[in-house]
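Working notes for the structure below.
All protein chains but one are shown in place.
Each chain carries a letter (A and B) given by its place in the written order, and its residues are counted from 1.
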Amino acid sequence: MFSIVQRGQHVLNHAVTLIGILSVFIALSSYALLQQGGAFNLPSTISGVSPQATVRMSRRFGSVGSKEKENNKLTFDLQADLTPLFNWNTKQIFVYLTAEYPGKSEGSSNKVTYWDKIITSKDNANLTLQNEKSKYSVWDVEDTFRNREATVKLEWDIQPYVGILISGETTGEVDVVFPTPPTGEEARAEKMKKRQQKQH
Amino acid sequence: MNFKTANIHSTQDMRNAVDERLPLVLSTLGYQESFILVDTKLALGYLSVLAAGGAFLLEKKLKFEEGLPYLKLLLLAYFILTSLSWLYQKFVIKNTIYTGKKGKNVVTIGGEVDKYTPEYKLTITVKSEGRDAGSTQEVVLPFTSVFDKYGNLHEGELAAWIKDQLELNEKNK
C-alpha cells in the first residue's frame, strides 16, 4: 500500500512535467506554423462600405435617460482567404470587422465591432461576402459621431485546442465617414418610402 | 520492557526505530538532549505558516489592489523563512539525529543509511563546551547487533555499543 501511494505520486509528477513540456512545445510550434503560412500578413479586400445612421432612444441602443443617441450600421463587401490560419491546433477562428476612429481629446481613440463570425473549419475559411449587413448597431460614448472618419479593418483571433490565444489583422483597410443621421422628418419619410416599396 | 519493533527487511524502518530510541538511550548514559536545532527549525517553519496565514487573512479583509503591497511583503517573508529553514537544515542540521550534553561534553550524532546495506553509518562528534574543536569518529553500527530476528530493538545493546564508542573517543583524544 505504502509503495503504491509513492508510485502514484511519482507517476503524477512525471505526468505533470510531461504535460508542461508538451504544452510549451505545442504553443511554440503553432506559432511557428502560423508565421510560416504568412498568417500575420493575410490580404483582404473590404469594399462597398456603406454606413447608415439612425437615432435611438432606448437603453438597448446606448441611450441614457431616453436622450437621443446616434447609432450606425454598415453594409459591406468582403473578400478574405483565412485558410492559412488553420493548422492542427486551430479549434476555431473568430473573425470581426472593426472601425477605429478618434475621440474628442488628444490621445483618445475608439474602436468598434460591426460584424463578427465564428469559423470552425478550413472549408469555410475563404470568405466572399457581398452586401453583408452589420450584426450590431453601434453607438459612441458621445451622443453623436460628429461625421468623424473611421478606418475599417478585418481582424482575427485564433482559438487553439491547447495553448496561447493568438490574434492579428488582415491587410485590407478602408476609410469611411460617419454620415449625419436623418432628422425626425427625414426618418419618417424614409419609413413611409420603405412601406410603400413593400406594398408593391 | 517495551520493545520498539521494526521491519528487519527495511533499512529505512530500522533506521527510524534507532533514531526514535536514541535520545532515550543516551539519557540512560547520563546525557541531556539539546533541542536547539529542532526548535529553530520549528520556529522558522511556523513563522512561514504565519506568513501564509497572514496572506489568507489579507484576502478576506482587503480587496486585491489594496492588499497587493502587503501581499508582496508576506510573500517575500514566506520565501525568506522557507529558504532559511532549508539552508538551516542543509548546513547546520545536516544529518544530525541527536545532540546532547553531559557535564562539559557535547555529543552530536549524525547518520545515514543506504537501502541495500543493513548498517547505520554514524558520525559521533564529542567536544568540550566552549571549545570549537572536537573529535569526530565515523563508526558503523550493524543493525543485526541491536535488532533480534523479530525486529525488536534491544536498547540495552544499543546503549552499550554507544558507550563503547564514546569511551574509544575519549581515549583517542
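Observations on the model:
One rule holds in what follows: a residue touches a chain if its C-beta (ideal position, glycine included) is under 8 Å from a C-beta of that chain, and two chains touch if they have at least 3 such contacts.
The rule is simple: contacts and distances are computed from a predicted model.
Considering only "Signal peptidase complex catalytic subunit SEC11", "Actin-related protein 5", "DNA topoisomerase (ATP-hydrolyzing)" or "Prefoldin alpha subunit", the record for the omitted chain gives "Signal peptidase complex catalytic subunit SEC11", by its UniProt protein name. Contact with the chain not shown here comes from a single listed residue; of B:9, B:63 or B:171, that residue is B:63. Mapped onto chain B, the interface with the missing chain covers residues 23, 33, 35, 38-39, 42, 45-46, 48-49, 51-53, 55-56, 63-64, 68, 71-72, 74-75, 78, 82.
Where chain A meets the chain that is not shown, the touching residues are 1-2, 5, 23, 27, 59-60, 62, 64, 91-92, 94, 96, 98, 103-113, 118, 120, 136, 138, 140-141, 155, 157, 159-165, 167.
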